[in-house]
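As you look at this complex, bear in mind that one protein chain is not there, while each of the others sits in place.
To keep things simple, chains are lettered A, B and C as they appear, and every chain counts its residues starting from 1.
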Amino acid sequence: MRRDAIADTAARFAEVRARSVALCAPLAPEDHVVQPVVDVSPPKWHLAHTTWFFEAMLLTHAAPGYTAFHPAYGYLFNSYYEGEGERWPRAQRGQLSRPTVAEVLAYRAHVDAAVNAWLATEPPAHWLERLELGLQHEQQHQELLLTDIKYILGHNPLRPAYSTDDTAAVTVTAEHAPQATALQWIDHPGGVASIGHAGDGFAFDNEGARHDVLLAPFAIADRLVSNAEYIAFIEAGGYRQASHWHADGWDWLRQNAVAAPLYWFRGEDGAWWHQTLAGPQPLPPHAPVTHISWFEASAYADWAGARLPTEFEWEAAAARGMAWGQRWEWTASAYAPYPGFHRAEGSVGEYNGKFMVSQQVLRGASFATPPGHQRLTYRNFFQPPLRWQYTGIRLVKP
Amino acid sequence: MRRDAIADTAARFAEVRARSVALCAPLAPEDHVVQPVVDVSPPKWHLAHTTWFFEAMLLTHAAPGYTAFHPAYGYLFNSYYEGEGERWPRAQRGQLSRPTVAEVLAYRAHVDAAVNAWLATEPPAHWLERLELGLQHEQQHQELLLTDIKYILGHNPLRPAYSTDDTAAVTVTAEHAPQATALQWIDHPGGVASIGHAGDGFAFDNEGARHDVLLAPFAIADRLVSNAEYIAFIEAGGYRQASHWHADGWDWLRQNAVAAPLYWFRGEDGAWWHQTLAGPQPLPPHAPVTHISWFEASAYADWAGARLPTEFEWEAAAARGMAWGQRWEWTASAYAPYPGFHRAEGSVGEYNGKFMVSQQVLRGASFATPPGHQRLTYRNFFQPPLRWQYTGIRLVKP
Amino acid sequence: MRRDAIADTAARFAEVRARSVALCAPLAPEDHVVQPVVDVSPPKWHLAHTTWFFEAMLLTHAAPGYTAFHPAYGYLFNSYYEGEGERWPRAQRGQLSRPTVAEVLAYRAHVDAAVNAWLATEPPAHWLERLELGLQHEQQHQELLLTDIKYILGHNPLRPAYSTDDTAAVTVTAEHAPQATALQWIDHPGGVASIGHAGDGFAFDNEGARHDVLLAPFAIADRLVSNAEYIAFIEAGGYRQASHWHADGWDWLRQNAVAAPLYWFRGEDGAWWHQTLAGPQPLPPHAPVTHISWFEASAYADWAGARLPTEFEWEAAAARGMAWGQRWEWTASAYAPYPGFHRAEGSVGEYNGKFMVSQQVLRGASFATPPGHQRLTYRNFFQPPLRWQYTGIRLVKP
Partner (left out) sequence: MRRDAIADTAARFAEVRARSVALCAPLAPEDHVVQPVVDVSPPKWHLAHTTWFFEAMLLTHAAPGYTAFHPAYGYLFNSYYEGEGERWPRAQRGQLSRPTVAEVLAYRAHVDAAVNAWLATEPPAHWLERLELGLQHEQQHQELLLTDIKYILGHNPLRPAYSTDDTAAVTVTAEHAPQATALQWIDHPGGVASIGHAGDGFAFDNEGARHDVLLAPFAIADRLVSNAEYIAFIEAGGYRQASHWHADGWDWLRQNAVAAPLYWFRGEDGAWWHQTLAGPQPLPPHAPVTHISWFEASAYADWAGARLPTEFEWEAAAARGMAWGQRWEWTASAYAPYPGFHRAEGSVGEYNGKFMVSQQVLRGASFATPPGHQRLTYRNFFQPPLRWQYTGIRLVKP
């Protein structure tokens, strides 16, 4: 690899790494510690785990003489890699006050220095690809960082804001940007469509192999369901009519007394408000509804006389120019391997493949997705009840 | 409808209804009562619920003047139909000693008489289709009756047999019939395949609409994985190597200390035995392995360097003559609606559609499937951890 | 021991053993099987467990050549004796359909015959004392049999009666016999009182050693709190005012949505009804309130400006002639060993002593206590939330 390319890589490494820290800049040390629900990790855990990923997946194997920053950090910051040994239980991440934020930042500095020193040795291409995987991994966690921070602050009775102004890392004012109010149906003629990643750029293993699928004709909405449209569903009794819901969704709704999207609440004026990164705000009617579960997305579509797109329909429509990127869009597709999917050797093989059951695919990207991390073939996935990501709804007919 | 057709229907009704009772003939009254786990219902509940189905879905609507046998039985024997009102909690079915078996049989006689009287009025075709749905429903419960009885007796420390001989209703000796030991791979060239039910015969709503899918070439095994092959997986440490397992499966395995199929145990001779309908038996090596979860099926396939078929591959191969019917075969396909699927109006619309998430499709039929209830396009479905049905594994390559 | 005494013992043995079976006479086989909550055991379990007690605690040790009826019954019917080896989990007693009622009755006949044959050998006194312990144990279970049967039938939505008439074993009509409406306060001067069992008659180990306690003067009610009085507490908002409740009681009340005694419900007439052994009945105002937890007893007393008696006050008052016997009376005393209490050697040492923490003492006896089983020094004990026994409330001042 040429010197220039190494320099480019080092610059990209510095930029991505710096952004994670910048995302936490508005936080107090205390905000870095808590885990209000199992899905929401403490911010300092994210800062450390993304660092451990470079240590465990790259430096330990590719940088001769590298020794781990601390012998216990692998145990503390391994997320789910069975191949990397025992780990602290996920549900107990919020029980750990140590290492402190300052100690985690020292850990980051240590690993950053080691990566930069290693880059200076002009390492072989396959290890540089691993470095890129580490950066993509960190970008994924940047989105989680922001949604976890929102949850931590948003579920505090004091309702503190993350930031009332745009920061270097987050355009707070874009969180609930309005869409067009008119909705157009985009017709797709069906037929054979090629799905999945091809070419030289980075993609996760779950985006391949590229393969053909056969689609029936369909029509897809050119924008997402809005808050105003979703309020109509609520006011029509959508949360009280079992017929629109999957059985699991109906059980979930009743056990958790769900009657509106996450972060919505009634203001003193009787109107809908919601908690945002900038604190409590009146609900903007033309912004795309978000923080809804797959169950809610599916029930809404049923109520609206439509359905959710499959991930293949979504990708085929997006490939022809359909706009996307403000919300992760729930699809009708369960997360499963594409034909020809193969797990990589070693711990990185656990990255995506072992989650390919009982989850639904989301397509697109969101307000919280880091710049440059969006991709047409990207396959995000979550369990049907989860709501703390910036999820959204796009309808398909018939 | 002609008189002859009515007589045929009455005969079929009598036959199906009688078989449910016959399945319970070897039981003591006490065996009809218990619910050792939530998925296993008391046999007398099945006898009553299948009766209630005719009452709630047919007689109440189609038989003028019909009054329910008992005002509380709808509450007690509604399984999951939100449209039919409140119901006794599923997890508490084993808390009810009343109605007794004798009272449930009186309920059956009452409803049977009412159906027969109604049939004599030569009812219109669409209600006769509903009657057929009731019979297909009862046949589904006949399979559950047998698997639930097996669980009830098989988890009793006394290990009682259901029957050591074949009975009118169950060919006990066929439970673990051996297969051929040689395995042949059947090549399929891929291409467009038509999937789903077509034609006049009965099918559940989830089997349509018939539609085309595009398949890549594949090779599929001509028989199921055998007990002997599965023992090789166990002996190779398959239950101790996380890499073969989905994350949910590995968690399930560890939380439940799973190390073999359900009903397997070590005999005093150190060899594998299993509990059968005829009581404890040495494990027959050439019978198809059964009572395994989707997680186990998937891990086995991974260990064997193969994978599970999609439900489309399975149906395409079966349509070309692949033999099946001894085990419900776990597929790689999550349960989802076919294109064009529409929910029926009313409570029967809850029959299948509301379960179309977080479950895996099984194809084929099993030893316990009632005669005449098998169908090439049949889509059975269960959650990935469940094992008490007669499940099996068929491999596909590549 | 003289022949006459042996004959007397044999007659008593026959009588006690027969009464357990007689208590179950009104039941269907199905009623013998279920365990609606962990505290309520299946009637056939009681029939078998009381039989096992004679086998494990007496025959195995004292009857040469005795062999157990079935090798697995010790595992199935040991209740809580660690010294007797592994046992089937208590919470899963309702999962077992086998042995059937008929098989349990055969077990009883086998053990009865063995005991009678052994009695004919004129065994030594200390083993005859053990036989008496077995009979007292069976009498305790007779009370549990009745309360468990009441729970099983009373929590069935069909609300079946146990018996609408008095039977040989149960005077159903006495379940809610009225008391005097006037209440007198009995003054006790305080001072040193001797507490606990003395003399030759049978008593459980927890009733000794007899010892002196120092009492302050007090006044105790000559009758129990009535249903009418308890309704006044409810109507005054007693279940909604935290100040009357212990913290644990308030949590229990809220988690379980408790707002009245167990078995109470509102009739179609809007009045209070309750489920009785004879089926649903209007609540009789002058009968003593029952099926209340210690938390409720304590909150009622607080609301009434009184308190519960200590078990020492209770015994001192009863020794002077205070009437008792209709309800087990919750006391202010936690269950603890008397001074000088010693655990017996062997498994029988587990009978009472190991429960001496986190339970409250109840004194007296109840409608359901077998004839001849009442005793002034008897110490019954249950956890504070439990309500399915025939509990009651007696007040003390100041």
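Here is the rule we go by: a residue touches a chain if its C-beta (ideal position, glycine included) is under 8 Å from a C-beta of that chain, and two chains touch if they have at least 3 such contacts.
Because the structure is predicted, anything quoted here is derived from the model rather than measured.
Trainee: Identify the visible chains that the left-out chain touches across the whole complex.
Mentor: Across the whole assembly, the hidden chain touches A, C.
Trainee: For the chain that's not shown, point to the residue among A:Asn156, A:Asn256 or A:Gln374 touching it.
Mentor: A:Asn156
Trainee: For a quick check of understanding: of A:Ala28, A:Ala109, A:Val192 or A:Ala271, which residue touches the chain that isn't displayed?
Mentor: A:Ala28
Trainee: Return the single residue from C:Leu96, C:Val258, C:Ala332 or C:Leu395 that touches the missing chain.
Mentor: Missing-chain contact among the listed residues: C:Ala332.
Trainee: In the whole complex, what residues of chain C lie against the chain that is missing from view?
Mentor: Residues 80, 82-83, 192, 211-214, 216, 242-243, 245-250, 294, 298, 332-334, 336-337, 339-340, 343, 349-350, 354-358, 360, 384, 398 of chain C touch the chain that is not shown.
Trainee: In the whole complex, what residues of chain A lie against the chain that is missing from view?
Mentor: Residues of chain A in touch with the missing chain: 28-36, 44, 72, 75-76, 88, 92, 94-102, 152-153, 155-158, 160.
Keep this in mind: only the chains that are shown with their structure count from here on.
Trainee: Interface overlap for chain B and chain C, more than half of numbers shared or less than half: same or different?
Mentor: same
Trainee: Compare the CA centroid of chain C with every other chain's and tell me the farthest one.
Mentor: Computed centres place A farthest from chain C.
Trainee: Centroid of chain A to centroid of chain B, CA atoms only: how many Å?
Mentor: The mean C-alpha positions of chain A and chain B differ by 37 Å.
Trainee: Taking the mean of the CA coordinates per chain, how far is chain A from chain C in Å?
Mentor: Inter-chain centre distance comes to 58 Å.
Trainee: Please tell me the distance, in whole Å, between the geometric centres of chain B and chain C computed from their C-alpha atoms.
Mentor: 45
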